[in-house]
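Our next item is chain A:
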Amino acid sequence: MNDNNLYTVDFDARAKQILAQEPLLSAREVEVTFSLRGKKLTAIRRTSLDLYEGETLAIVGESGSGKSVFTKCFVGMLDKNGSITNGSIMYQGEDLAQFTEKDWLRIRGKKIAMVTQDPMTSLNPLKTIGYQIQESVELHQGLKGSAAKQEVLRILEAVGIPDPVRRYRQYPHEFSGGMRQRVVIAIAVACRPQILICDEPTTALDVTIQAQILDLIRRLQKEQNMTIIYITHDLGVVANVADRVAVMYGGQIIEIGMANEVFFDPQHPYTSALLCALPQLGVKGEKLPAIDGTPPTAYTKIVGDAFAPRNKHALNIDFQEEPPMYEVTGTHMVKSWLRDPRAPKVEQPKAIQRLSQISMTSTGTDPSAYHPHLDPNRETLIQVKDMQVTFGSGRKKFVAVDHVNFEIYKGETFSLVGESGSGKTTIGRAIVRINPITSGEVLFKGERVSGKISKEMDTKVIRSMQMIFQDPMASLNERAKVDYIVSEGLINYHLYNNEHDRQDKVQRALQEVGLLPEFSSRFPHEFSGGQRQRIGIARSLIMEPQFIVADEPISALDVSIRAQVLNLLNDLKKSRGLTYLFIAHDLSVVRFISDRIAVIHKGRIVELAEAEELFAHPLHPYTKALLSAVPNPNPYVERAKKLLVYDPDQHHYEKEGPEWTEIIPGHFVYANRPELDGYRKEMRL
Partner candidate 1 sequence: MGKYILKRCGYIVVVFLILSFLMYSLYNLIPTDPARQELEPQRKGLKADEYQMLYQQLRKEMGLDDPLVVRYLRWMGLWQDTDGTFNGVLEGNFGYSNLYKRNVVEVIQAPMGNTIFINIFSTIASLSITIPLGIYCAVHKGKRFDSATQVVTMLGYSIPVYIIALIFMYIFCVLWRVFPIMGQKTAGMEYANSWEEFVDMLYHIALPVIVMTFGSLGGMTRYVRSSMIDALSMDYIRTARAKGLKEKVVIYSHAWRNALLPVITSILGWFLGIFGGSVIIENTFSLNGMGKLYWQGLNNMDFELVLAIQMFYSIVSLVGSLLIDISYGLVDPRVRVDK
Partner candidate 2 sequence: MKKILAMLLTMVMVFTMVSAIAEDEHVLIYGTSTEISGDFAPGAWWTNNAADAMIRELSNDCATVVMNKEGEYIVNPTVAESVEGVMNEDGTKTYTIKIKDGLVYSNGDPITIQDFVWPTAFGCSAVASEVGAKLTAYLTIEGGQAYYDGTASVISGLRILDDKTMSLQIVADKVPYFYDITYASVSAYSMKYWLGEAVTIKDDGEGVYFEGLTKDAIAATLEASRFNASESRVSTGPYKLVEFDQASKQATLVINENYNGNYEGQKPSVPKIVITRAEDATWFDAMKTGAFNFYDTITDGEQVNQAMDLIEDEDNKKALGYGFNYAQFDRPGYGKIMFQCDFGPTQFEAVRHAVALLLDRNEFANTFCQGWGGVVNGPYGSAMWMAQAAEEWLDENLNNYAYNPEAAVAELVADGWVYDENGNDYVEGIRYKKVTAEEAGNYVHTKKLDDGTYLMGLEIEWSSSEGNSVSDLLSVMLANGEQTAAAGMKINQNVMTFSELLNYMYRDATQGDKYGVPTYCMYNLASNWSTPVYDRSYDYTVDPALLAEGYNTNFIINPELDKLTMDMVYGVEAGDSDTYLEIWKQFIQLWNELLPEVPLYSNIYVSVYPDWLENYEQTSYWSFQNAIVYANIAK
């Protein structure tokens, strides 16, 4: 699976190769505007891009940066109210910017194809997989009937779908997320396009699946000699796949260069800030270097450098005039006044330096590394004993959480990591009594809080345990003012003396999460994602809880905002003495924020240890697979990493059942005796 030839890359050689070529597709001064309720909004502000044959270009940007809109211009799939109002996109001697819908039928799919973001919704639920691929095959390869079917079966095989004959007749709902993404890719490659645009192809997938999909695309690229554009916000993915990287901000490409150039020597302050904000590069216990403010949207009026308002070290000219594109090397270009000869010289921040150093050190298990220390005086806050949660009954019974045991100590951040559907959210919800548990019990400060409890106890639990939800866009009542949203808990339990007291509490909560007090009279839609998540945090803080379940609180946020929220959570933990149950799928974030980590697989915790211990000595094969798939922002390391695949059948549990064992103090693993012996050997115990 891990073909080294595919991964190792000589960026310098690539650069030479690229410089010697004529561009395959050349976009010049492209401007895209949308008309929305009579307003003209400029989404892409005169930006240019050359694409060279056979390369993999990654376009990185946060939401609203215009990366999707820009690439949609290459396939003629702008939304109906949008249009290219300036510039040209030359491809094979034709200007795509001038294309009519009829012209596009020649290019779209056939020459330039697209893989869309969410595999769960991008397949027609009412048509068989075979039909959907065959449609593409018949249209673009000119095959008909059984010949087309043979081709479809071949493609299904090629994208790694086993048993294609059976799968051909199945419907999307019978496929898992990763399989569906393979089908979406199959549809795209069935057209044998010259250019494949992958719009966040792995965002909705789990890390292990993500790695497989990236691998698949890479292989297909080589086989069919495709040129690929990746659109992503995930720098780890970029490091994995890109030859060249373009960074978009405020509707423009602000920096473009070979991957090594951009990662190790970023020139634009935004690029470097973005890299610095990566939790992988953060130092535990220190603040992540966050970027203040929010990214501009199409509504924002931009003068000068779009990033200037958020740049602490912005020059005066940044606010006045748009910088030109400076050439750093033949392949590396940057749109920043810092490259002007008159500008002050800026040294690369420490984090960037650290990034290049990662390349030198290995991340593999290091037996001599850190071992955990236990604080004998720690105080147990939450105790989960043998918890089981099942949904449905009879034949449809589904065990979401299977005999789970753990403790959360006061003042720590305890993380639950696992893939989607592993049951991590269910555990969080069960603890705060949103989901009932089927068996076992939950103790809060030694008192049982699961099952039937007294009314006073219930109120107490609600006050002391709060939850922060995943999607800040969906978890706030759109019709209520912030004031009401934040104080709803207070109102329900009447936890305030008078109206003045209530308002006071709201104001304080808002200030604490870094929002202005006057925001209380606004509605949620007036806020950005990060601000909404702050409102969500304020809502839970106002109840003055001791324990907060944070259910993927940052996974829906932009990279630059993530750091802000992570910092906020860490600050609150210190100032309020909070205890967190942090639920996430992103191991790099978890590593940065957690004291202890539990890895959960299919409803069962397979390994639990202190954060650094887990990363240094992963024992369970699932943990190992998970860690191996974590994207690394260093292209060299990322490309050299060995992907481990977890096969549940590798255990021989039919002979001897596994048990939840504390292998060394504070490090638990779910294994049977032979396995434990192996693990001990690994740890040289």
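On the choice of candidates, all candidates are chains of the complex that A comes from, given by their letters.
In this text, a contact is a pair of C-beta atoms (placed from the backbone, for glycine too) under 8 Å apart; a residue touches a chain by one contact, two chains touch by 3 or more; residues count from 1.
Since we're looking at a predicted model, the values are computed, not measured.
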In-complex contact of chain A, chosen from 1 or 2: 1
List of chain A residues in touch with candidate 1 within their complex: 75, 77, 101, 104-105, 107-110, 113-114, 116-118, 121-128, 132, 135-136, 139-140, 171, 173, 184, 187-188, 191
